[in-house]
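Worksheet: one structure, shown below.
One protein chain omitted, others in place.
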Amino acid sequence: MTKSTYGPADARGIWVYLEHQEGQLEGVSLELLRQGRELADALQTSLTGLLLGYALGELPRLAVACGADVVLTADHPALQLYCTDAYTRAVTAMVQDGKPDVLLLGATPNGRDLAGRLAVRLRTGLTADCTGLSIDAARRLLRGDVVGFGGGIVATILCPEHRPQMATVRPGIFGQPEQHFDRQGDVRSFPVEPDPADARVRVLERSVSEGVDLTRAGAIVAVGRGARGDMAVLERLAELLHAEIGGTRVAADFGWIERERQIGQTGVVTAPSLVICCGISGAIHFTVGVDKAECVVAINTDPDAPIFEHADYCIVDDMFAVLPHLVEELAKAGALAG
Amino acid sequence: MVSEYTRTGRKKLWFDLMNDAGVVVEDGDIVVLNDEAFDRVMAATNGHAAACFQCGTCSATCPWGLVRPEPVIIRHMVREAQLGVPGWTEALWLCTTCGQCTAHCPRGIDISSVVLGLRSIAASDGHAPAGLPTLMWNLHWDGNPYGRPPSERSNWMAGLNVKEFAAGDEILLYLGCTANYDTRIQKVARALMQIFDAAGVRFGVLKDQEPCCGDAARTAGHTGFADEIAANGSKLFRTLGVEKVVAISPHCLDQFVHHFDMPEAFRALHYTQYLRELMEAGRLNITGEMPLKVTFHDPCYLGRQGGDYESPRQVLSGINGVELVEMAHNREDALCCGGGGGRMWLETPASERFADIRVAEARETGAEIIGTACPHCVSCLEDGVAGDANLRVADVAELVAWALAKPAAVEAGVTP
Partner (left out) sequence: MSELHTIVCMKVVPMPEEVRVNQETMVLDRANARSIFNPPDMNALEMALKLKEQHGGSVSVLSMGPPFFEQYLRLTLCMGADHVYLLSDRAFGAADTLGTSRTLAAAIEKIGRYDLVLCGEESSDGATAQVPPGIAEWLDLPQVTYALEAELDPFNRRMRAKREIKGGHELLLVHLPAVASVKMGANEPRFLDWSLRPWGERADLVTVWALADLPVDLEEVGVAGSATIVDGVRQSKSPERRREMISGGAEAEARELFERIKHYLREQ
């Protein structure tokens, strides 16, 4: 059997890899700190955060405030932008030094890029894009719930013999931690050496927009094929509801919404209080993206559309007939509220 | 992008690039046109392209000239294909194969089949508009252009007690992919089956076994694929002993008539033609009155391509109270709805939809109903009519079924 470099007997501690941008910790990293704290408490062990980058500033203190007992930092100009080779090397060194029991990363593009390579370098198991994490205390094992087959199946994955037990975690699943800046924690810097071979992948350009994070949206107006690209009334509705606009793969393919607003299995999984699905048929790879909403409304001309199985309020009608009246009601209510 | 490599993998040299442009340079002085591209067009169009004398009547009659500042210039397309000019396929995918051009061509060329021939060249060269390759994959994996599971094809009729076809049945009712998977057209199918029951027709359907007719592949230029679909379909019909098939879509009918390999005795009809037969045989008597002003929109594949303008009109005239009015352009001059030639599967910008013009023509007649007899026409025209309280679209079958079922309601003045 392929063996990892150390086994369960030598493994201690919950580690979480923390991503950051412009002096802020990524949402999923905050969620990992909160969930990591719970797992560490369940196993009666410590929580360590890993921070790689350049000029990390207040981030280590923030990680402690969010629940980390230890923060390992690798602060070097060569690490300013994410680079697979340099980051894999640095985290491998940290892991081989500290021998954690569990290592969690956010299932962001870079998180999955790093985790996939790390797991092979460490010859260990990696559970992908978890939607649930728990501890089997008796066996000291991490249980990861993963969704497969387009969202129809949930499997529970274990990594019994290999260490660290690795998992990437889907953003937006776990809540955010409270921040207590009076918490005590140990911030340690870890030495890293750049390697000229890392130049085999060089970032020429990087463009990150303000970006919308649908996982944070309290209300969403979602658009599908039925909208035929006519976004005006939907935008007005979103404005009045203080909602974000989201949509199906089809809407993104046609350019009616930006790709980052695509909801579903290969898009964003949202958890708003309210989502209004307009002109969406409701195939399962979309509905998994709205199933966590408190209230789902569906408007579609097709009475047999599967979306109606996943909705609380169902209207079989033309969205362009109904929405203008809804907009009117909302505008009136808004005006009255002053 | 023009490849830098020949088909055999050799990197192109300067004379290959000249060949691509249709020019063969010999001895530095003599320039000879490349026969290969020319021959390819001749072969793909069965020689039809040769008769063109570039008069331009086709461009003048093409409905694209109604929605665009520049019409689609078909004769240019043919010439550019013959010379192998890069970019010749750009306008090729706009054609709905409505046959308006064919109807007016002074040389009698079947221009829409020339377009399909050019499309088969484009397809084998790897040119296709966005969305068409995905459609072909849907057809390949799922046996229908909608990408819906074949096991769900007959789900919609589960509660309807419809019989499966057996040899000896009067007709095979061929529903088609759209009637099975599209909730709007399921209503047409249901109406037709009600009519057959009323007329005592012993018919059967193929349920999940029903194969696609292959029209989507053929209009996309994937002739080999379409031929394989037609060959398999023919084999199935022959094995099952189908002698007479009645189709809901004139596009499916076209495939059966021109591309299926069936014995002499085999007959394929559009359902309006079969209803007319039933009426003439006295088997279908519509007693209910339906006082409605109806204008009939000729589907291109029943009318110009199918050669039948009268059957649907006869059927509608057979409903008491129906007042048939004609649009300004009717029969051979009928304006295409915009859905044929694969256009149903491609997005047409709102400002370029033929159906909007057609609906305006219908309004001028004062009709309350646009009657038609093709699933694509129903979809396109309903899009054009959306929101109009005074004008609706109905398939002929729906009008007949309604007249059969509720004579009492009609008397009370309730319209469908």
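Letters A and B name the chains as they come in the text, with residue numbers starting at 1 for each one.
Definition applied: a residue touches a chain if its C-beta (ideal position, glycine included) is under 8 Å from a C-beta of that chain, and two chains touch if they have at least 3 such contacts.
Here the structure is a predicted model, which is why all the values come from computation and not from measurement.
S.K.: Could you tell me which of A:112, A:140 or A:236 touches the chain that is not displayed?
M.R.: In the full complex, the listed residue that touches the missing chain is A:112.
S.K.: Applying the definition given at the start, please give the residues of chain A touching the unseen chain.
M.R.: Its contact residues with the unshown chain are 1-2, 4, 26, 82, 84-85, 88, 108-110, 112-113, 115-117, 119-121, 123-129, 143, 146-162, 200-209, 211, 218-219, 241-242, 249, 253, 259-260, 265-266, 273-274, 276, 283-285, 287-288, 291-292, 294-297, 308-318, 321-326, 328-330, 333.
S.K.: Pick out the residues on chain B that sit against the missing chain.
M.R.: These residues of chain B touch the chain that is not shown: 1, 3-5, 9, 11, 123-124, 126, 128, 130-134, 136-137, 140-141, 149, 222-225.
Heads up, the rule we're going with is that only the chains that are shown with their structure count from here on.
S.K.: State, to the nearest whole Å, the distance from the C-alpha centre of chain A to the C-alpha centre of chain B.
M.R.: 47
S.K.: Mind pulling up the chain B residues that touch chain A in the complex?
M.R.: Where chain B meets chain A, its residues are 183, 347, 350, 386-387.
S.K.: Along chain A, where are the residues that touch chain B in the complex?
M.R.: 228, 254, 302-304, 318, 320-321
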